[in-house]
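Note that this complex is displayed minus one protein chain, with the remaining chains in position.
Each chain gets a letter, A, B, C, D and E, in the order it is written, and its residues are counted from 1.
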Amino acid sequence: MTLKDLKRYPEMSEPQLRPRYSGVATFFRTPLVESLNGVDIGVIGVPFDGGVTNRTGTRHGPRAVREQTTLVRRVNQATGVTPFDLMNVADCGDAFLEGPYELIAAHKEIEDYFAKFKAANVTTLGVGGDHSISLPILRAIAKDGPVGMIHIDAHCDTGDDYLGSKFHHGAPFSRAVEEGLLDPKRVIQIGIRGSINHKDMWKFSHESGMRVVYMEELHDKGWKWAAEEARKIAGTSKTYLSFDIDSLDPVFAPGTGTPESGGITMIEAQRMIRALDGVDFIGGDLVEVSPPFDNGTITAQCGANILFEILCVLATARAKRK
Amino acid sequence: MTLKDLKRYPEMSEPQLRPRYSGVATFFRTPLVESLNGVDIGVIGVPFDGGVTNRTGTRHGPRAVREQTTLVRRVNQATGVTPFDLMNVADCGDAFLEGPYELIAAHKEIEDYFAKFKAANVTTLGVGGDHSISLPILRAIAKDGPVGMIHIDAHCDTGDDYLGSKFHHGAPFSRAVEEGLLDPKRVIQIGIRGSINHKDMWKFSHESGMRVVYMEELHDKGWKWAAEEARKIAGTSKTYLSFDIDSLDPVFAPGTGTPESGGITMIEAQRMIRALDGVDFIGGDLVEVSPPFDNGTITAQCGANILFEILCVLATARAKRK
Amino acid sequence: MTLKDLKRYPEMSEPQLRPRYSGVATFFRTPLVESLNGVDIGVIGVPFDGGVTNRTGTRHGPRAVREQTTLVRRVNQATGVTPFDLMNVADCGDAFLEGPYELIAAHKEIEDYFAKFKAANVTTLGVGGDHSISLPILRAIAKDGPVGMIHIDAHCDTGDDYLGSKFHHGAPFSRAVEEGLLDPKRVIQIGIRGSINHKDMWKFSHESGMRVVYMEELHDKGWKWAAEEARKIAGTSKTYLSFDIDSLDPVFAPGTGTPESGGITMIEAQRMIRALDGVDFIGGDLVEVSPPFDNGTITAQCGANILFEILCVLATARAKRK
Amino acid sequence: MTLKDLKRYPEMSEPQLRPRYSGVATFFRTPLVESLNGVDIGVIGVPFDGGVTNRTGTRHGPRAVREQTTLVRRVNQATGVTPFDLMNVADCGDAFLEGPYELIAAHKEIEDYFAKFKAANVTTLGVGGDHSISLPILRAIAKDGPVGMIHIDAHCDTGDDYLGSKFHHGAPFSRAVEEGLLDPKRVIQIGIRGSINHKDMWKFSHESGMRVVYMEELHDKGWKWAAEEARKIAGTSKTYLSFDIDSLDPVFAPGTGTPESGGITMIEAQRMIRALDGVDFIGGDLVEVSPPFDNGTITAQCGANILFEILCVLATARAKRK
Amino acid sequence: MTLKDLKRYPEMSEPQLRPRYSGVATFFRTPLVESLNGVDIGVIGVPFDGGVTNRTGTRHGPRAVREQTTLVRRVNQATGVTPFDLMNVADCGDAFLEGPYELIAAHKEIEDYFAKFKAANVTTLGVGGDHSISLPILRAIAKDGPVGMIHIDAHCDTGDDYLGSKFHHGAPFSRAVEEGLLDPKRVIQIGIRGSINHKDMWKFSHESGMRVVYMEELHDKGWKWAAEEARKIAGTSKTYLSFDIDSLDPVFAPGTGTPESGGITMIEAQRMIRALDGVDFIGGDLVEVSPPFDNGTITAQCGANILFEILCVLATARAKRK
Partner (left out) sequence: MTLKDLKRYPEMSEPQLRPRYSGVATFFRTPLVESLNGVDIGVIGVPFDGGVTNRTGTRHGPRAVREQTTLVRRVNQATGVTPFDLMNVADCGDAFLEGPYELIAAHKEIEDYFAKFKAANVTTLGVGGDHSISLPILRAIAKDGPVGMIHIDAHCDTGDDYLGSKFHHGAPFSRAVEEGLLDPKRVIQIGIRGSINHKDMWKFSHESGMRVVYMEELHDKGWKWAAEEARKIAGTSKTYLSFDIDSLDPVFAPGTGTPESGGITMIEAQRMIRALDGVDFIGGDLVEVSPPFDNGTITAQCGANILFEILCVLATARAKRK
């Protein structure tokens, strides 16, 4: 399907015309395309969970999030943004893995998949999958030089080797800094909490100069302050937005691999992302939705709504760059 | 069963005497009556979901809410109100629909059912069912002239025609204003949020003069402020209280047709309703509990507790009018 | 997407190449097409549940069945049939309803949708939706003269008016006979059981000459006998195959509107359909999967596997006609 | 409510008139009565689970079974029996326990409750609650001399003292024989299976002369044979029918305290009870439905359908005695 | 297993070495010991729910909490405390009840079990079971004189006789004061809310001088204030910490016997307990987790995290006393 097709099927993103429970479930009911021709923002599933350390299941995340995005409508009522009017948004299918058993090779496949979007100047919004996928995505889209990152998560994910591997969902960002994909001074990590194995679990974050906002600080100072702090850290250069669903309190996101009590509420998360509007986002991801551990579909539903907020700030950032 | 019977079965609303898990599940374990003789407040199921636009199931709402109200005890600990002492409260069964397939005729049946209560001077507390039922209820109880309304919901429900019908659960209140049942200047809508299909989705609310409190304003200013604002808008005349369970955040109310992330918490909702005590409420409803989409029974449980709060303010309002 | 596209994406129906959990969930991971050009068998969702008499939710059936069909592989191991090799099979989306609130008009929309397939000589396999949809489908595909029907169900669905309507999911086949779409002498109904409202509930079936196989007879004589009987009744002329998921015992199909204890097991149902191979099937449907009432996804999973069996006998029937 | 009331509300047991999802959930939607005047068969909840040895929750059984019986219609299609025409059937509420903590006293309360029905010549159909309730029920209704019993269960329930008590849900029938309430020669126990603590676990059954049909024998010889054997053992004198839901395979009845793999299927159970028609049943019970352990509502649903079958054979037995 | 064994299996409390999903589920993956030799803090299951007034199931609490504690790691990130380094912590199995049917005798067994720990100078952390177990635990560990108590709960649990018993899960603390185990002037109860049976339901608390912090006061003043207040009331003498999981809002703890809408959030509870560090805690318990009513495993998960917070303040208190 090409851009021409996009024009032919306006009803796919036009909820007034079709009840939201009907039709094949693509991301936000946007067209499922094969050609990147004319696409501005591509939403891409990355059904890979080979990097988890405990509970798996995020390989089923993209489908579950797709299903719940069909409930999302066109306009962001809080901000007035309509991403589908600003940009041509498309469901670009799933990153295709030929060798899911081998972690390093699998990451290479994901990198190659996203590299095609980079080459076609399509902004990508990845839907995991476990958090280890952020590393190959950054390899694809930050290869021209290190970018900043606003990272909302219960864990810094800047760990060390674990269970015999240096690549896993607890360590993508230490690797990304080492590979020159992230500028740690322009990285902020928000919502960090939970019991840890060692006192210096996240020393990489601290020593490399990342700004770590623990949950307690966020709880004390509020979402508005956190967004301000994030804008300050990220600055005006290119920035990536990575949202781990386990940043939310487990009542909002039971369906995830490593839930940590005492997290962010949905309204805080939504408003925090909206307040990031204006940052020069060049890509983003939503990770760690694990449907087999979900309760009803609340996690996927929250994921879909967070994805919409990310889509909105990606759309306005790209519109501004034009 | 008549009032005389009511006196014969005091234990039905006497939790100390009967364990709460025993007996047939009526609303708050009040007697199930057929005659309105001597009844002050009638709680009425309206198992109708013919007006939904997406996910159905609210026809099963009244039974699920009944079951959960059996866990509620006699006294509102926060306010000291005991509605069962102030008023004769009874479970008046379900509004009986002979033709549920036909939306307009079904609404007429609901109207007729509630009209009997109006005629018998019984205050009604409806339990939906989808929100479209508020229209026929208002037709029955506001036929003497427009009333005010405190409306807690994620949606204004003042929409336009949809899918070929002007009557559906997204539009009862535009219709109610047009029919002279509501005075829009005395209507406040609290908790509005979520993505929308068109930017001017709720223009009817704004143009008719309703006070729309979006979720962001509520989140910033708090439940106490919102209750004050509501009392100011409603004033001292007759007022209806309509509570859509989807005003709550979906973690409290997953079992509803159109959940919207980032909503009201239960403690905020409870305290907001308690703070409305003194408003001249002449009726109320709790709508949109959809058991098939519930997760455990949390939605019905929250619904039951909200219903108790509404019952308390209806009881004190009626006591004051006497 | 056209036939040409079909050839471009062979991997979509090639599970060896892509893990089954990846990609957008179309029926059997076949291509989602817009043009009927070159399509032999179209699988079509009919997300309509406006005709139910008790529990709703089948409007969500097509998506849930799609999701589970992604677990089905290419070859029917028991029979050796590979429908995707015999025929070009495609996911043809959902029947598009503009007016779902009005039962008669909605049926007309469904009829019009299927009529296009009939005109293009595409064999249709409908996925409901409630059983009332079989009537408009038959109107579309049996308009040239009455067809036979093998109907597997817990209910005859040849009832009378109910709740003010002559069209509902308990009556499609009395209407279909009256309209000359079905030849009752060539109709067999298998699996009938459950409590009934009146002793003469299914007198239409008996008086019109349909062969009614009650569950007890099936339980006594077995699936092989039943298949033989069905072949005898259906004969060698055009026959429709309608499978109501509630024919299965509720442990296999809890997610349906009117479950009836003591039904068919999956292995009996699968083998019965396989044994119907050779009947001149010209269309089929699978109805009454109601995801909100499902337990896990067992109903949708059984539905997907039954759908595969129906697809196989449709494919061999069409292959024979060529 | 009295018999006169019964006549006033014919629609309560008339499904054609009222949709099955509406109204307060009484057993089979029969009237909830306080007076036994004119009642022939009383269905009575016994929400007591103080006698369980492992998993509790059967105190919630009566409400859950009530809810599911609202799905049952009027006529038994397989036998043609309409119990509601043969007899005045009523929901007689729950046996009221003032002291649920004390097992022996609680049993006395249950006995007293059922004794009133015996005195009023009302046939009782108890809905548990755990199996220990059969003992006090038998004390009430078999006080004139020992009766026979057809007992369908995974366990003989003729155990010894356990955890310091001689009264618990694994021992009602050894006690009943000792108290002269049951004639062991006229007792048959069908479906016995599962691992046991001691080889001579059920020696009381064997030594007292009860006929024990282990699951293996039933599986080999079939339901029809078992029903014949039961009729032979029970003979033509007064007989009690006790159905423990755990006799069913756990896929049909996960919601029970002591599930045992490899049990009876629903269709076998239904047909077995139907084949008992003609036995002189003077009472019955359905026990051990434990909603907190249910999966969806399958156990309560199967319980409701079994209850209907028991009601039918109680009704024809009483009709015959008249 | 003895202390020597403890040293032999360091990996059991060393998550880095073993994935958290592996191994038998003991509390926090500590060794399961039989001898108290060398143990400082013993975590003990009390699988007893014979004292509940409505919904049971807490007998299954200890296993469910054990399972979820395996997800907890070694270090409390917020406070830096590592209880397993400060103290030898062990899973001491379950309090063994020989006569669970008899409430008073069962309490005696629990008392005897805990008395052995008291005698061996082991600090106990009990995991219920229903709240009635706090009474026998206090009998064992407060026999030298009354202690203070910080009690976080939705209910004061200082009720009167109920259903014929003075011992039940709504009354342990009135009994404890009467028996001289608690100094009511040093007792604070936090989070009290919900409907009540009588206006003077908790008069024992008020009249005996306990400090009752209703949920409204907590909601207005915040967790930090509440912790301050608690420290003030508890003072510097020996204090017990009792946490009823129903103090949490039901979205965090649906799996409990008497959920009350509008409760404490997890982050508030966690931070409140952390802020109690320094109080001279001599024991604690976590009660009322009822797995059969849980939703997913959210309640057990919250329970496990609260248990970790309690363990941390018990460990630092004991370390200080050394």
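Following the convention adopted for this analysis, a residue touches a chain if its C-beta (ideal position, glycine included) is under 8 Å from a C-beta of that chain, and two chains touch if they have at least 3 such contacts.
As the structure is a computational prediction, the values presented were derived from the model and not from experiment.
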Name every shown chain in contact with the chain that has been left out of the document. A, C, D, E
Touching the hidden chain, out of E:Gly45, E:Gly170 or E:Gly283, is E:Gly45
For chain E, enumerate the residues touching the unshown chain of the complex. 1, 8-9, 18-19, 21-26, 32, 34, 45, 47, 59-60, 62-63, 66-67, 91, 93-94, 96-97, 100
For chain D, enumerate the residues touching the unshown chain of the complex. 53-55, 162-163, 192-199, 201, 214-216, 219, 249-251, 254, 258-259, 261-263, 293-295
In chain A, positions touching the absent partner: 49-51, 55-57, 59-60, 97-103, 105, 163-165, 168, 292-293
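Throughout what follows, only the chains that are shown with their structure count from here on.
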Hop across touching chains from chain C and tell me the fewest hops that reach chain E. 2
Quick note, more Cb pairs in contact for D-E or C-D? It is C-D
By residue number, over half of the contact pairs should agree; on that basis which option among B-D, B-E or B-C is the same interface as A-B? B-E
So the centre of each chain is just the mean of its C-alpha atoms; given that, what is the distance between chain A and chain E in Å? 39
Among all residues of chain B, those touching at least two other chains are 19, 21, 55, 59-60, 97, 100, 163, 251, 293, 295
Is the way these chains touch best called a line, a ring, a star, complete, or other? other
